[in-house]
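The complex appears here minus one protein chain, its other protein chains still in place.
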Amino acid sequence: MDSKHQAGLQFPVQIRFDDIDSYGHVNNVTFLTYLQDARVQLIHRSLGSAAGAGAAEEDTFHDLVGKDNFALVGRHEIEYLQPLNFRPVPVYVNIWVTSVGKSSFEFGYAVAEQDGAKIYAQATSGMVLMNKATDKPIELTQAQHHALQEWSGAPVEFRRRPKPRNA
Amino acid sequence: MDSKHQAGLQFPVQIRFDDIDSYGHVNNVTFLTYLQDARVQLIHRSLGSAAGAGAAEEDTFHDLVGKDNFALVGRHEIEYLQPLNFRPVPVYVNIWVTSVGKSSFEFGYAVAEQDGAKIYAQATSGMVLMNKATDKPIELTQAQHHALQEWSGAPVEFRRRPKPRNA
Amino acid sequence: MDSKHQAGLQFPVQIRFDDIDSYGHVNNVTFLTYLQDARVQLIHRSLGSAAGAGAAEEDTFHDLVGKDNFALVGRHEIEYLQPLNFRPVPVYVNIWVTSVGKSSFEFGYAVAEQDGAKIYAQATSGMVLMNKATDKPIELTQAQHHALQEWSGAPVEFRRRPKPRNA
Partner (left out) sequence: MDSKHQAGLQFPVQIRFDDIDSYGHVNNVTFLTYLQDARVQLIHRSLGSAAGAGAAEEDTFHDLVGKDNFALVGRHEIEYLQPLNFRPVPVYVNIWVTSVGKSSFEFGYAVAEQDGAKIYAQATSGMVLMNKATDKPIELTQAQHHALQEWSGAPVEFRRRPKPRNA
């Protein structure tokens, strides 16, 4: 893969017939579904070596978030690099963390072949840790911060992003 | 509505039960489906007053693109401002054009109440006019350019976009 | 319309670009989504003249079911009569009740043009009223029974149902 992210967190996604639109490709919206599933799978798997102080290896990030809080999707940015066709073998979503703030963090993704030889789309999602009762952001705990840092990789280098306009 | 875009191109979207995820809100991915439908509806309606030289009022932008070319979705950027719940009455997608280049253009959107009193999400989509035979970008015609200019409005002022990193 | 059901309970459905599959028609699975939305809309509208003893006109069937119970989808049967293409104007789902039992009832549907001139699909759904705490069927109340009877129409005459095999 031509980017510098860690390839370790990689989830296969089965392409469904229903993912294909009338142009014959995986619809652009469906890619966001793939990202969502990678996110859900990452959050529900055991932390393993990403467990820091205050967390056990068998804990998941979902456990660390707990029942009183939730991780809100604040934004997405995605660009499409190659059309993806239906096929019986899965496509892969690489997911990593591109930045961690006080109460927010960002996922980076590449929807790609398993070996990274071809990238179909790359994306980021801005996440905010929220408290359910107050509906306001709360600070990441040390254990959460640790896990996110363990998953961290390079920023996504978008190629199609419009140039900033002069103010 | 607090943004400066023209509200004229506004399409209602019926919320489906299936749009609601296990958190009880319209799923973040589903918003992109709403944008897609606004785009499809805009492209398939008669140009009317947006028809310039080389186009008739009853033509659609889809007609102007023609059978040899297609408008490719190059990228999306979306941010979520308020949760959207299921309801029997439609939500509205405002769609306009934020910029026009040689062979590319950008849509801006707000998913909002009809009167703009509440905005649930705002977004942009980078589009590229492509030739089917060569699979390469081609220049927008004068008539296409004219229509896009007629639909033009203010850039989307994203509030959640991460600050650019220093190189 | 060639069937004998009451046309009164009719809900428009916006066709989405995403409903169209790679064959260029509304995908067969998507029709079930349309039925689901008709069902949800019927259940959440005011009973009006379907309100019997123990119910107010502004109550919905959802209100009559209450928070302790829910209506379970036990089965669906659907047959496809005509392909349905994308179009900006809605298609219509007619929904009525074909039978009412002790704790179960059946919806009948026709996905059709508003005037019934063309039927794209017809279907039934077997529903069971369930108690959340016991997860067992409970009997319909008199008010529920009354509303369902008010919505009753003819059985769906399936044309493609396989003949029963000899035992």
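We call the chains A, B and C, going by the order they appear; numbering starts again at 1 in every chain.
Assume contacts are C-beta pairs under 8 Å (C-beta built on N, C-alpha and C of every residue); 3 or more make two chains touch, one makes a residue touch a chain.
None of these values were measured; they are calculated from a predicted model.
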Contact with the hidden chain (one of C:H44, C:H62 or C:H76): C:H76
Interface with the unshown chain - residue positions in chain A: 12-14, 16-18, 33, 36-37, 40-41, 44-45, 88
Touching residues on chain B - with respect to the absent chain: 17-18, 20-22, 24, 27, 29, 86
Those residues of chain C which, in the complete complex, touch the missing chain: 23, 27-29, 32-33, 36, 70, 72-80, 99, 106, 126, 155, 158, 160-162, 164-165
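As a convention for this text, only the chains that are shown with their structure count from here on.
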For chain B paired with chain C, centre-to-centre distance based on mean C-alpha positions, whole Å: 34
Inter-chain centre distance, chain A versus chain B - centres from mean C-alpha coordinates, in Å: 24
Where chain A touches two or more other chains at once, by residue number: 27, 29
